[in-house]
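With one protein chain removed, the remaining protein chains of the complex are shown where they sit.
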Amino acid sequence: MSTTAIELRSVHKNFGATEIIRGVDLAIEQAKIHAIIGPNGAGKSTLFNLMTGLHPLTAGSIHLKGREISSQAPYDIARAGLARSFQVTNIFANMSVFENIRCGMMWDRGYKYSFWRFAGRQRDLTENCEAILQQTGLTSRRNVPAGLLSYSDQRALEIAITLASGADVILLDEPTAGMSRSETTQAVDLIRAVSDNKTLVIVEHDMGVVFDLADTISVLVYGEIIASGAPEEIRGDPKVREAYLGAEVD
Amino acid sequence: MEVFLFSMFNGVLYGMLLFMLASGLTLIFSLMGVLNFAHASFFMLGAYFAYQISKYVGFWPALVFAPLLVGVVGAAVERYGLRPVHRFGHVAELLFTFGLAFVMEEVIQMIWGKVPVPYDVPAALNFAAFTWRGLDYSAYRLFMLVVSVGIFVALFLFIAKTRVGLMIQAALSHPQMVQSLGHDVPTIFMWTFGFGCALAGIAGVIGGNVLGTEPAMAITLGPIVFVVIVIGGLGSLWGALIAALFIGIMDNMAISYDIALFPIFAMFGVEREAEGIMRDLVDLTTGGIAPVLPYLLLVLMLIFRPRGLFGTRDV
Amino acid sequence: MKHVMKLLFAGVVAVVFAVSTQTAKAVDTIKIGLIEPLSGRIAAVGKDALDAFTFAADQINKKGGVLGGIQLEIIGLDNAMNAEKTTEQLKKAVDQGLSYVIQGIGSNHAGNIIKFIDKHNKRNPGKEMVFLNHSAVTTAFTNELCSFWHFRFDANVDQKVAALVTQINRDSSIKKVYMLNQNYAYGKSFQSAAQRLLAERAPNVEIVGNELIQPFGKVQDFTPYIAKIKASGADTVLTGNWGPDMIRFVKGAVSSGLDTQFYTIYGGLTSSIGGYGSDAKAVNLKQVTEMHENHDGMPDDVHEYIAGYLAKYSDTWYADRQRWLIYMLAAAIDKAGTAAPIPVAKALEGMTFDGPLGQVTMRADDHQLQMPLVVSSITEKAPKSVKYKGNDFGVAFSTDGVADLAATTLPTTCEMKRP
Partner (left out) sequence: MAGILQRWGVWIAAAAVILVMPVFVTSGFYITMLNQMGVLIIFALAYNMLLGQGGMLSFGHAVYFGLAGYTVAHYLNGIGEETLPYLPVSLIPIMGGAVGLFFGVLIGFVSTRRAGTTFAMISLGFAEMVTALTLVVVTFFNGEEGIQTDRWVGPEPLGITFGSDVQVYYLIGAWCLIATAAMYALTRTPFGRMCNAVRDNPERVQFIGYSTHRIRWLAFSLSSFFAGLAGALHAVNVEHVGFETVGLAQSGLVLFMVWIGGAGIFMGPILGAILITLLNSNLSDFTDAWYLYLGLLFMTVVMFARNGLAGLIVMHEPIWKIKIGLFQKMIVPYALGIGSTLLAVAGAIGIIELAYFMSTRTTAETITHLYWVEIDAAGPVPWIASAAALAAGFAACTRTYPIMAASYNGAIAEVKALVAS
């Protein structure tokens, strides 16, 4: 069965007089890994920010599992089941790794703003956090303040927090940016491991990673999608070659 | 109509004094993102320095040297106090300047005592330049007006034409970019802070003899200056000017017309013969609450338009 | 974390133990507590009072003290102009077994002290305390809020306004009066007393304006008020303003060329005169006090006393009531033959004293000292100029007129409850 996880319908975004996103239509299927690639300044991060509610749309609409989420507040979109990681590491630096993950999990497990029960006594939280620690290979770093982690561990924690929210649509903004070759390999393995039954949307510069992971790829150039399809199609698309990939892809 | 123009004029006189104070504060904020809580304390320091200097060599040298001294003190405070705190973030910087305001008041009391000092308007300007509606306007008040307008023009050109000015503009729209502009940023910060303090110093020199030079002058004027730059929009010179004039004029209008507020409360069902707490509202007039109005405006502004009138980014 | 807490507790216990073991020294003097701001923004006023009372006590001691040789000692208790600290210092006074406390700066604190002592004396019979008020002028303290334990040695607002109005009535050139006062208890009581007394005693004078301003330095620019005064055609301003509210008002008026007279209570405070700067010479300002240095016909002992004070402190002698307070207390102790508060309080009731303008009496009905008052102007012409903290301001007070006892004696609504 293939249903649409997230759908963008002629999305436009202007900052002042500048048009950054110029009519993007995109449908991403459930339980697939979808990569968005494109040159610098093409609007990839802006697209993420629109999907997660950081900026309001200028025109168009966005739908998550059939429900419109255009221009809703980020937390409403997150509650609807869409989580994201950030290009620049964006964690709770003064809290331990465990706490970071637990914070990511609390809304989904219904704890909301409750101030009448102890977080530490909630077995379901603790157990699930431990599971995610295990999954992301952070168990040994459980009690380290997040700010003191190594860069690659911080990136892993980024992913762990998004996972913790229990969302089934996850947006990863350059998950391997700034990583060494071996760290990248680890990160790719991690992403693959956690992607079971989840829809992943990835913005990534590293073409190796993209072609390794993605089920489908969209190419964004100057605020427009110029091509969308399976990796082989994209690799062979002359428009993409011309606009972006150039000699890199071989 | 004449009352209106008259109140306008008085409001402008007062507003321009507020602007002089606010200009340095807004300049510092533009570049450094620091809301200097101690700004009015530098104003006070300027008044005390001017008093001390004019005691020996007269007002005119004081007008030059007192602001310079205040600027040097300000630069030293930035270099040895604020700079180490910078890495802890804006809240720590705000706390530092809050503590500084407290300490400066104490130090000034330590040096000049706790009672007002007799700091006078220079005799050369202490004559009536013209009279309107029976009130004399001394040449000194016109001199204040000229100086404050001069400061505005000079600052405006400074920001529009100089390298540092361009940097300030850039810093305002992209605060994180400042570090990468390639200039000697710490030194520019230091002198901008010093320069902003010197502006407060000038206001102190020419305002201290009108408002009275005493240890509490900073704490009574400080919050108003915040109101001015927040309402005007942080970092905006035009905003500071408009807001300062607006507050000055509003203050004068509220007192001159002294409109009873009862009709407003009556709309909420307060009766003329009300008892209890409502009793106090019946006789309220705009004049009675004039000093509260700026704060009311501040709160409303921050709730409905946090970037202020002309601000380019939120407070 | 737990260790931190243990350390904390250990530290607190140690400190508290240390302070609690300080024991009070044996008493061979009569200690009198003076609760005033000795730190903070207006500490200067508190310290002046401490100096004045200490000097007065020294004079008594030099003459052999009270009860045939017991010395008086003034103990400064700093309340930093804060209600909590006032209470704290009262507790300290209780700890030290003080029977007498003096205070005067801030009617709000005076009100607290009256209330505290009422409660304390009710809860601790045999350890009563008496409050000697040297400057807190709220009329209610000797009217509806009167207390047996409170004695006021300063004229209250109504008495002072009565003196001002009496003087206004003598000046036939005064036709239109503008009232400008601070919008709080004191300013409002000035306002209502002035309205009442002007109507009674100076029916020909018209009140052309009646304004209340936000007090305590909130008004930066007085120009709009001055414009309104000018527009009203007033020839005289009647104001209770003090501190920065007075200074800015006067500076604004002088620079705008407002040529009205100013009738004030506190316009002549030495600290304010410093604040006026050279405007002190330009303003036509009058104040009401119990005396001033240039008043003619004061008895010799007053002049001697002032000379002695000036030899030690180079400040103008401004508040002679502080001398009366100590001298009358000493006399009451001698009259009662004991330093116990209740007999001394009873001895104080109805006691008289020869003041600079004539006899003053502690009225038994309400414990309000009845006194003549003098209205004086600030002028450059009088001989003894105002000096303060090493500054000579080049202006002095000169008498315009005296309001005698008949003019300043007002009825009281006090219903005194005696023990």
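Which chain is which? They are A, B and C, in the order written, and residues in each are numbered from 1.
The rule is simple: contacts are C-beta pairs under 8 Å (C-beta built on N, C-alpha and C of every residue); 3 or more make two chains touch, one makes a residue touch a chain.
Given the structure is predicted, the values throughout are model-derived calculations rather than measurements.
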Check: shown chains touched by the absent chain are A, B, C
Return the single residue from C:Thr29, C:Gln71, C:Thr87 or C:Asn391 that touches the missing chain.
C:Thr87
Per the touch definition above, residue among B:Leu5, B:Val57, B:Val103 or B:Ile264 touching the missing chain:
B:Val103
Which parts of chain B are in contact with the chain that was left out?
35, 81, 84-85, 88, 90-92, 94-96, 98-100, 102-103, 106-107, 109-114, 219, 223, 226-227, 230, 276-277, 279-281, 284, 288-289, 291-292, 295-296, 298-299, 302-303, 306, 314-315
Missing-chain contacts on chain C, rising order, are 1-9, 12-13, 15-17, 19-20, 38-40, 43-44, 47-48, 51, 78, 80, 82-85, 87-88, 91-92, 94-95, 106-108, 111-112, 115-116, 119, 123, 138, 183-186, 214-216, 218, 312-315, 389
Please output the residues of chain A touching the missing chain, sorted low to high.
52-53, 73-75, 78-79, 83-84, 86, 90-95, 99, 102-104, 106-108, 111-120, 161, 164-165
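Here is the rule we go by: only the chains that are shown with their structure count from here on.
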Chain nearest the overall C-alpha centroid of the shown protein atoms:
B
Most C-beta contact pairs, which chains?
B-C
Whole-Å separation of chain centres (CA-atom averages), chain A against chain C:
73
Could you state the distance in Å from the CA-based centre of chain A to that of chain B?
47
Which integer distance in Å separates the CA centroid of chain B from that of chain C?
35
Over in the complex, which chain B residues touch chain C? Could you list them?
6-7, 10, 13-14, 17, 105, 109, 113-121, 126, 128, 131, 133-138, 140-141, 209-217, 220-221, 224, 248, 251-252, 255-256, 287-292
Which chain C residues qualify as touching chain B in the complex?
41-44, 183, 211-214, 217-221, 223-228, 230-231, 244, 247-248, 251-252, 255-258, 270-272, 274-279, 388-389, 391, 393
